[in-house]
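Note that one protein chain is taken out, while the other chains of the complex remain in position.
Up next, subunit A:
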Amino acid sequence: MTDDPMSPKKSFQGLILTLQRFWAEQGCVILQPYDMEVGAGTFHPATTLRALGPRPWKAAYVQPSRRPKDGRYGENPNRFQHYYQFQVILKPSPENLQELYLYSLKALGLDPTVHDVRFVEDDWESPTLGAWGLGWECWCDGMEVSQFTYFQQVAGVDCNPVSGELTYGLERLAMYIQGVDRGFDLNFNGRDGAEKVTYGDVFRQAEQEYSRFNFENADVELLKRHFQDAEQECKALIEAGEADGRLMAMPAYDQAIKASHAFNLLDARGVISVTERQSYILRVRDLAKACGAAWLKTEAGGAAVPLPLAGRG
């Protein structure tokens, strides 16, 4: 076992840094996490919006992901309401994407001549984003360590060209590489003895507190209002942009993200019935679709954008 604290075998942050370096070397823009509460790395506009339109795009980033319902008050060492995903998006998907993925595992110390890596069918769908794709769960020695997806549709729009998306479940991957059975026991900083900081040191208390919030104390009425406010704001921003051609696809999309997270919290509070659930999902999807459509009219969305006619003041 290596002594280098930056080795992915030694530390959680070493794993992240190794992946960042690897994908930077493949020409990816290394972004930082999006500064909003999202349920998965896919929600980052660097994936959702950039997957739309004709422009090539390569990016990689860590995204903290919040799934309020998955909280277990810090009692289950492997089930968290907050965890990290490492997200890679390559548009158009390169011919050798599978090979690149296998090289990335090798960079993490998972030698393909010793470890059994398998691509097991797993179709991906995000009803709230109006998105779906085909791909696999990637298994390493029987452990699901990543998801691999070719986006076919995002925000209700056919992807052309198609993006390839890789999502590494960082905690699981780190547990496997570090040889640790409990997520909280992961070595975060790669130090030993008194200097060692574990994943549990960093996050256990947060898991306890947020579980209380998610399941018991989040104000339901407030959340419902937040959902409505975000929904209205999103629509208003889209409409205003449509009206004078000064589009605000990205701020509008932020509101869609807010609505989605409010919905996830309401869901965790157990106040959404089966039929309501479907209607909430459809409302978020409508927002995502509108944002995607607006994005396609912007320059980054690939549209030939004339200079705005309306005054610049």
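Basically, a residue touches a chain if its C-beta (ideal position, glycine included) is under 8 Å from a C-beta of that chain, and two chains touch if they have at least 3 such contacts; residues count from 1.
Quick note on the criterion: contacts and distances are computed from a predicted model.
Among the names given as "Glycine--tRNA ligase beta subunit", "ATP-binding cassette domain-containing protein", "FAD-dependent oxidoreductase" or "Ribose import permease protein RbsC", UniProt records the absent chain under the name "Glycine--tRNA ligase beta subunit".
Touch with the chain that is not drawn comes from one residue among A:Cys28, A:Cys140 or A:Ile238, which is A:Cys140. In the complete complex, the hidden chain is touched by one of A:Gln13, A:Gln26 or A:Ser93, namely A:Ser93. Remark: the omitted chain is touched by one listed residue; of A:Val162, A:Met248 or A:Leu265 this is A:Val162. Of the listed residues A:His115, A:Lys196 or A:Lys289, the one in contact with the hidden chain in the full complex is A:His115. Residues of subunit A that touch the chain left out of view are 76, 78, 92-95, 98, 102, 111-116, 118-121, 123, 133-136, 140-143, 150, 152, 159-162, 164, 176, 179, 181, 273-274.
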